[in-house]
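I'd like to ask some things about the structure below.
Left out: one protein chain. Kept in place: all the others.
Up next is chain A:
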Amino acid sequence: MIRRYFVRSQTKPLPPATAAELPSFDLQGGRPVELRLDGTAKQALETGRTRLLVAAVSFALAFSLIGWRLIDLGLMTDRHEPSIARDLSSGGLETGRADIVDRNGIVLATTLPTASLYANPRHVRDPEAAAAQLATVLPQASAAQLGAKLASERSFVWLQRNLTPRQHDAVNRLGIPGLYFQRERRRFYPHGALTPHVVGFTGVDNQGLAGIEQSFDDVLRASVKPLPLSLDIRIQHILSEELARSIDTFSAIGGAGVVMDVTTGEIVAMASLPSYDPAKPAAAAAEARFNRASLGAYEMGSIFKIFTTAMALNEGVVTLRDGYDTRQPIRISRFTIRDFKPKNRWLSIPEIFMYSSNIGTVHMAMDAGTPAQQTFLKRLGLLQPANIELPEVGQPIVPSPWREINTMTISYGYGLAVSPLQVAGAVASLVNGGTAVRPTLLKRDPAKVAKGPRIISEETSETIRRLMRLVVAKGSGRKANAEGYLVGGKTGTADKLAGRRYARNARISSFVAGFPMDKPRYVVFVTIDEPKPTKETHGYATGGWVAAPAVNNIVTRVAPLVGIAPRDNGNAMIEQLLVEINKSAEGRQLASN
């Protein structure tokens, strides 16, 4: 239809000039005039077709674009929907830094939105008046400081980071032009001074600066899922409360404690006192920020007799029926090794352990030899830094070279300084049946924890448990005897080094315990730094008087929480041992007389 119209319009109005020249003579050799005309029309027709083609192509393009858009709208609508909110059942809120929670999901560290106040000084009309007004609602800042900031030539200046909601509201009410709020996120620690040595803290820009916050900085930044720690906040509270009580009673300068699961190696509580508020780490003394439990290295005293005895029994150097004459102090070069409370007779191995005889233990270590001692302590993880998820890990102080005198002193806990964490891990490895545990601060699935390499045999582990139970039932650790929970442990009291010699009146008193000893579940380690004797303790400030009662309280309070049923005191467990001791002691005494 359109084509016809074009043809008609091209053919009908003939150009006047050509028409005038045409009719009179036939100069073209009788060829019809229409042919020439037809040529012109054809040319016009061609032009028309080209134009038509161009138009058709552009229309086709336009229509296909529209068509594509229709498909786009019809089939791919999801693409442009604002899918902002996420289902949070699988993770947490996107805050830029994941939460840290305890093993029961209680929040230990979280990121909350806050407002930070900044100003554009060029927009502030009257800096002095504004500063005076601001100073009334921001108590931390002085009017002079604020005035100087507001009068500066810059276009951006922070006035105060992380305002409280009340301050935020108050500043808004002042209505000063040129002041603005920046929405920020800030780390909060709802449990404050309870867990700072484990959880750590962050800087003003939310980068981790200590503890788990530092060692898991990348993970926390990348994830929205809360990071579950092995800590149980209830047990942590009990531990730090009992530590604080002991420190207070004995006017000590500090203390540390660890509660560890003996099968999984999970640290359910770890405290170091004095503590600090992680919200204000700068205000805390260096002493308070120091993690005594993982970073401190201390000579542990008699607690090391557990390791010496376990080694001697496991290597077959001695049996429970053997013993040593403890009448003579041991003299080596210019040192003399004596007993704290000498019995002045032959003592069997259980007696040496129970009465904590230095002389007997040194004999045991010397019979085992230096290489055996070194290998054994190394396998217990006491010669290398603890393998734990904290940046604050102390290097144990190991003698170099390791002479005979070192073997002797280390056997009863002098000359090798280790962290409380290492002691707890080593004791856990001995009482749990004899396999090494790897201490961890992260929650573990008990079913997925593989048993570590064997350190001592099942039987030796059983013997050590009985010996530790003996110490609590009859020996130096009687104050730790929590009714019904079969506590077994060992006391340790070490004089502190003051310069190059040992101080007479400054000591570290500790107690390490496992419970319940028929099937241990937890190891508790408590150490008190520089306890002073009181009237009630008759002038003693030893592990048995200072740390053992704390362990007793801790066990009594923790056991019901973790579902350990109290049982018969199970003295049957040590009865056998006692009979054997008495028999062999009598025999030997008769023999020596």
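The working rule: a residue touches a chain if its C-beta (ideal position, glycine included) is under 8 Å from a C-beta of that chain, and two chains touch if they have at least 3 such contacts; residues count from 1.
Please note the rule applied: contacts and distances are computed from a predicted model.
Chemist: Which listed name, "2-oxoacid:ferredoxin oxidoreductase subunit beta", "Peptide/nickel transport system permease protein", "Cell division protein FtsL" or "Acyl-CoA dehydrogenase FadE", is the one UniProt assigns to the chain that has been left out?
Modeler: UniProt lists the chain left out of the view as "Cell division protein FtsL".
Chemist: Would you indicate which residue among A:128, A:184 or A:241 is in contact with the undisplayed chain?
Modeler: Reading the full complex, the residue touching the unseen chain is A:241.
Chemist: So one chain is hidden, and I want to know which residue out of A:202, A:407 or A:556 touches that hidden chain in the complete assembly.
Modeler: Hidden-chain contact among the options goes to A:556.
Chemist: For a quick check of understanding: of A:137, A:194 or A:388, which residue touches the chain that isn't displayed?
Modeler: A:194
Chemist: On chain A, where is the contact patch with the chain that was removed from view?
Modeler: Within chain A, the residues touching the omitted chain are 1, 77, 81-85, 88, 92-93, 95, 106-108, 110, 112-113, 188, 190-192, 194, 233-234, 236-238, 241, 481-485, 556-557, 559-560, 565-569, 571.
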